[in-house]
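Questions regarding the structure given below will be posed in turn.
Missing here: one protein chain of the complex. Every other protein chain is in place.
This part shows subunit A:
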Amino acid sequence: MRRVVLIAVPYLWLLALFLVPFVIVLKISLSDIALARPPYLPQLDLSAGWQGVREFLSGLDLENFVFLTTDDLYWKAYLSSLRIALVSTLLTLLVGYPIAYGMARAAREWRPTLLMLVILPFWTSFLIRVYAWMGILSTEGVLNNVLLFLGVIDEPLQIMNTNTAVYIGIVYTYLPFMILPIYAALEKMDDSLLEAAEDLGCSRLQAFWLVTWPLSRNGIVAGCFLVFIPTIGEFVIPSLLGGSDTLMIGKVLWEEFFSNRDWPVASAVAVVLLAILIVPIILFQRNEQKAREAEG
């Protein structure tokens, strides 16, 4: 009896507040926009009995999904989100790997402190970390002032409100997610393997490429997914640092809902976004499972 209660409470909570809401999104994505409250049709009328259910079902269609394919805004936004996510994942790897490598090579007594220094920004408000870059990148910002003072440039660079600013923002805020799994993989590595490689005639660079890189592969893959997956649906960074030409699907969904108040199309955008995310999420789960099996 007690076991049933223990299982039922979190189970029912998640069913009611996680699964049911999705079913609603799916249903509304198949409905049509209407000037009503709530602003979509058809409404399920249970008082009409079986007839009501039939009428409701016949009112559902794929019109919104067809609309998504005909208006270029949407597929351009999906493609551009994927491209921005991919490029910023690679940039984060490029910035994060040397840091994780340096941490794993630091003296043992230093490592907990370095680890904490990487985790600390993660606890600090995401919004504030993005905001910090607004003061740096704007035309009268710190970066432009420093570069002008040094005489590197003659007039301020326009970085704010461009895709460059979006890349900087993503790399900055997601860097801990890249560093931590790579560090975890590198930290476990046995150094005698490197010595063996060098004894056998490898140069340092070859030893890195043939030994260290493959052994940190699981960490790299995990880190890349941890950056790539949430970046696709990112809203805060493109809306604060990006410009009007920065197209990302999270921003489109937000505007569709809050500005255009088109709930059925917003729901259809959400359903397609989820469908896009399922593939990387499954690949990520599989990688984690393989890593666990390799350890166990």
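Here is the rule we use: a contact is a pair of C-beta atoms (placed from the backbone, for glycine too) under 8 Å apart; a residue touches a chain by one contact, two chains touch by 3 or more; residues count from 1.
Basically, contacts and distances are computed from a predicted model.
Colleague: Could you check which of "Putrescine transport system permease protein PotI", "Acetaldehyde dehydrogenase", "4-hydroxy-2-oxovalerate aldolase" or "Tryptophan synthase alpha chain" matches the UniProt name for the chain that's left out?
Modeller: "Putrescine transport system permease protein PotI"
Colleague: Can you work out which residue in A:Thr124, A:Gln206 or A:Asn260 touches the chain that's missing from view?
Modeller: That would be A:Thr124, which touches the missing chain.
Colleague: Any idea which of A:Val211, A:Ile232 or A:Ala291 touches the chain not displayed?
Modeller: A:Ile232
Colleague: For review purposes, identify every residue of subunit A that touches the missing chain, sorted by number.
Modeller: Subunit A touches the missing chain through residues 2-3, 6-7, 9-11, 13-15, 17-22, 24-25, 28, 38, 95, 98-99, 101-103, 105-107, 114, 116-121, 123-129, 131-136, 138, 140-142, 145, 172, 175, 191, 195, 229-230, 232-236, 239-240, 250, 253-254, 257, 263, 266-267, 270, 273-274, 277, 281, 284-285.
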